[in-house]
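The complex is shown incomplete by one protein chain, all other protein chains being positioned as in the whole.
Let's look at chain A:
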C-alpha cells in the first residue's frame, strides 16, 4: 500500500462521481446538480477542515476543543432544524439536546480514561457523536411530523376518550423512536461483519494495530449508539408536547402550532 495518496491520484476520484451522475442522467432522476454540488462541497469542506484541524491540534486543548465543539454544535443544530423548522422552539431544543449528549459522552470518556483531553482525540470523536445525533434528531422530527398528520383521527379519538396528550401520543412517540433508532441498531448488529467501521479502517490504514483500532472503534460505536438514542428521545419527548394546547387540544397544523406558541409567549 502506498504510504501517502498523491494529489494526482485524488483527481481520479472524479470517476466515483461520474458513476452516480450517469445513473441520474440515464434514469432522469434530476439529481445531477445535487451530485455535483454535494461532491464539490464535500471536497472543499474536507480540505478546509483538514487545514483547520492542523491548526486546532496545535492549539491549547482548553481553547481548541471548546471552540471546535461549539462550531460543530451550532452547525449541526441549524442543519437538523431544517427537518422541523415549522415547529416552535425547534432550534433551542435541538441545540440543548446536542449539548446534553456531547457533554455526557465527553464526561464518560474522560472519567473512565477512554479518551485523552487533547484536540486530536476529542474533536474527531465529538464530530462523530454530534453528526450522528444530528441525523437521528432530524429523522425523529421528520417522522414525528408525518405520524402526527397520519394519525390525526386516532389522536382525536384518544383525546375525546379522556386521554392526556402524553397518553394519546404514546403510539406516535414509539413509532418515531423506532424509526430513528432502527438504523442505529442495525449498524451495531452488523458491525465488523458487513462493514469495517470508518474509524477503525482509518486507524488501521494509518498503521495502528488492529486490536488497538478495535478498542477505539468500540468506544466510538457505543458512544454513538447511546448518544443517538438519547438525542432522538430528547427531541421527541420535548417536541410532541408542542402539537397540543394547554387545554389538551390537538393543534391543526404547523402554522397553528407556531401561532399558539407565539401567543403563549405574549
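Following the convention adopted for this analysis, contacts are C-beta pairs under 8 Å (C-beta built on N, C-alpha and C of every residue); 3 or more make two chains touch, one makes a residue touch a chain; residues count from 1.
Here is the rule we go by: contacts and distances are computed from a predicted model.
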Q) Of the options "Phosphate ABC transporter ATP-binding protein", "MaoC family dehydratase N-terminal domain-containing protein", "Cell division protein FtsX" or "Maltose operon protein", which is the UniProt protein name for the chain that has been left out of view? A) "Phosphate ABC transporter ATP-binding protein"
Q.
Out of A:9, A:70 or A:167, which residue would touch the omitted chain in the full complex?
A. A:167
Q: From the listed residues A:159, A:200, A:239 or A:257, report the one that touches the chain absent from this view.
A: A:159
Q.
What does the interface between chain A and the hidden chain look like in terms of residue numbers?
A. 153-154, 156-164, 167, 171, 247-250
